[in-house]
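A protein chain is absent from this complex, but the other protein chains hold their places.
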Amino acid sequence: MARKSVLALSAFAAALALAVTGCSSGTTPSAEGEVGPNGWSRKYAGTQLNVIAEATANSGILESLLPDFEAETGIHVSLEQAPYDSLVQKAVLDFTTKKGNYDVLSIPYEYLGSFAENKYIAPIDDYLKTPPVQLGADFSSDDILPNLWEPSSKWKDNLYGMPSNAAMMMMMYRKDLFENPAEAKGFKAKYGYDLAPATTWDQYRDIAEWFTRDAGKEAGGTALAQPLYGVTLAGKRHVSTVLEWMNYSWTFGGDIFDSSGNVAINSPENVASLEYEKGLTAYAPPGFTSATWDEITAQLQQGTAAQSITWGDTAGAMEDTTASKVVGKMGYASIPVKNEGDAPESHLGSWTYTINSSSKNAEAGYEFMAWAMSKPVQMKLAEGGGLPALTSVLTDADLTTKLPYWKQIYTSLTQAKSRPRIPQWSGISDSLALDLSRALSGQASPQEALDASQQKVTELMNGALPVTYQ
Amino acid sequence: MGTDPRTELGSASAALPRTPGQATPRKKRRDWAGLVYQAPSLIVLGCVVLFPLVYSVDLSFRSYSLVIPGRTGQYIGLENYQRMFRDADFGQALLTTLVFIVFAVSLETVLGVAAGMLLDRLRRMKRLVTSILLLPMIIAPLVVGLVFNFALNAQFGYLTWVLHALGLPGGDGALNYGPTALLALILVDVWEWAPFMTLMVAAGLSALPKEPFEAASVDGAGPWQTFRMLTLPMLRPVLAVAILFRATEAIREFDKVYVLTGGGPGSWTTVNDLYQYRVSFAEWDMSYGAALGLVTFAAVLFLAISAFRMLAPKEL
Partner (left out) sequence: MSRRWKRILIGVVATLVIVLYISPLVWLVLASFKNRVDLFTPTPTFIFSPTLDNYVQAFVTKGFTRNLVNSLIVSVFASAIALVVGVPSAYSLTRRSGKLLSAYLLGLLAARLLPAMVLVLPLFILATRLGLSGTYVAVVAAHLTFAIPFTVWMMRGFFMGVPKSLDEAARIDGCSEFQAFFKVVLPLTKNGLVATAIFLVINSWNEFLFGLILTSRDTATMPVALPTLLTPIGTFWGQIAAVATVTVLPVAVFAFVVQKHIVAGMTGGAIAGE
């Protein structure tokens, strides 16, 4: 709060200084060729731009940098932050009014197909080739990680935006507990192999069982004030549950669609993966039936669980000294695989800045997007605990040494696999969210749950099978 | 209330001196006035209720979605309705709603009668107590759901702490388990609406004549007897209206559930309105949502009319 007012004050002072020194910055109407001090066009000075994005670390940091953008370009940005469900709903509701209430929307990439096909969002290929306004030298589209950019923004033949919030899933674990000699000794005695970050699911389960203890018992040499759990996972009727499960599904050899493009939700591999996940719930905090990625983050921060499959963009929260009790104690590694030797994969969860086709400020919106992708901004994102999308920042030597999770983030991003981005995704996600949560909460068996989703999704995809492009 | 105003006024006007040729125009003028009184409400309601309702009916025979491609509003006949029969989630939602209504309204009635009788006896504190009792039902249902979501939070909810201290179920987060979540929803509804029943019963009691009770006490009737044979039957009309009101409102329950559990865990607390909301505004399958809504409306209408006829035949 104080930080923001200081920033605002300094931005105001900067603007004042600029005005005093004679650079025309907002007092005179902007001309076509006018540029800010860092090379960004001031053509749209005075415009109000409405942006909506998910409430994450990235958005928080970006919000604090908005005064800089305004000082540079004269564009006033109003950034609204919302949780996943609410954001998608607001986006769709806004698209249908065709009024362009939101100019730039950071959408979850799985909705790309749907929004592109319905022509709610506009392709940016032309803007990329020839920028509509002058962009600062700090922006270079080549620097955007291709492995991230394509799945998050390319649909069929067009590009629809730039990655706003790179995220992928990884395994986080309590490094300090793993490194504790007493724990290592006890574990080896019980299970017959060394205690180390899990590389296979069997190990993950054993470790989970090992570390699930009541309050009062010891862990890592100290007595526990609250119970410790081997894992924490998402089980709420929410997209987080679907996305987490897909990791288990993929490593077990399953997927939503099989190689011929038919619905394969109740394949034996998928059922096995769900049975496995259900088994893990015995070692999870009881609140898992209402847990989403947010609850998992909070629990890990409180030191409630020893392992979790969760989102890399919450790594910053683990190292946040104001909120986390496990600063410096967390380890970051790739998601385990089913059989020793399989190549690890990571679930990609990227968000994309897109331009509303009904927006009246498309060009200003593109300028904002590019600015958000520029090196200085992306560096600030990284330093503030968020996640950048630029290769140079992700491989930056300084950051790699400073941030314990930095190396894993880049590794995971290169292993990233994306979920289906087809237009019917929302229905698939909803169906799976319901059935997965029912299976995990014990209302239905994994086979029953996946059968139910299989039936619903097949009906939903009526006429669109087999899927040839995802 | 049974005499026709027209006949009354007619007889009055018959006594007035009549100018030739004015008999019929005067009657017409009255009808015009009636129309003028009704017209605004008819027009407005026609626009905001009737027209959307008809539109909804039409939509239910089509396939329309704002997000799923290929659903541009083409006619598909009865497909949506046929789908309802295969829809296990819909059946579950109906069952959950039924359980919710039956338990919540019964509890509210029982508590309401008991508390109403107590309230009726109060003298000095009556005004204060009434004001306080109004609070649960007068604040936004959304806030009610929020307050209890907060209070039952597994980590820092004070009710969780109380439950935990007393060793009752729900001590580690009532909203995390299906059955306790549903129970919590029912109890929250009771918390919100038992005051309504209480006030209705108290008002009903205060309107009852004193003589039968005096006579009963003279005859030596005990309190339970008086209650069963005198109070309860005389309260029947008031209770009927109140129960009917609550039941029809409970069917439309949305705000509380939305914010208390969101329908979970799993689908344990997904009541009908919430289910339809998800279909229309989360899955964006709007034409199916329209069909669901209409079927629900028809069912509610049928139940309400039947109940009305049974409990309060005088109205119809």
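So that you can tell them apart, the chains are marked A and B in the order they are listed, and the count of residues begins at 1 in each.
We adopt the following convention: contacts are C-beta pairs under 8 Å (C-beta built on N, C-alpha and C of every residue); 3 or more make two chains touch, one makes a residue touch a chain.
Note that this is a predicted model, so its numbers are computed, not measured.
Undergrad: Which of these touches the unseen chain: B:L98, B:I138 or B:A215?
TA: Residue touching the chain left out of view: B:I138.
Undergrad: For the chain left off this view, which of B:L78, B:L95, B:V110 or B:A207 is in contact with it?
TA: B:A207
Undergrad: Pick out the residues on subunit B that sit against the missing chain.
TA: So the residues of subunit B touching the missing chain come out as 1, 3-6, 8-9, 12, 30, 33-34, 36-38, 40-42, 44-45, 47-49, 51-53, 55-56, 59, 118, 122, 125, 127, 129-136, 138-143, 146-148, 150-151, 155-156, 158-159, 161, 191, 196, 199-200, 203-204, 207, 237-238, 241-242, 245, 248, 251-252, 254-255, 258-259, 272-273, 276-277, 280-281, 286, 289-290, 292-294, 296-297, 300-301, 304, 314-315.
Undergrad: Could you please point out the subunit A residues that touch the chain left off the display?
TA: Spelled out for subunit A, the touching residues are 1, 50, 55, 80-83, 86, 90, 93-94, 96-99, 101-102, 294-295, 297-298.
Everything that follows uses one rule, which is that only the chains that are shown with their structure count from here on.
Undergrad: Which residues of subunit A touch subunit B in the complex?
TA: 85, 89, 92, 95-96, 114, 117-118, 235-238, 286-290, 423-424, 426-427, 430, 434, 437-438, 440-443, 452, 460, 463-464
Undergrad: For the complex, give me every residue of subunit B touching subunit A.
TA: Subunit B residues touching subunit A: 66-70, 88-89, 154, 172-173, 175-178, 261-268, 278, 281-285.
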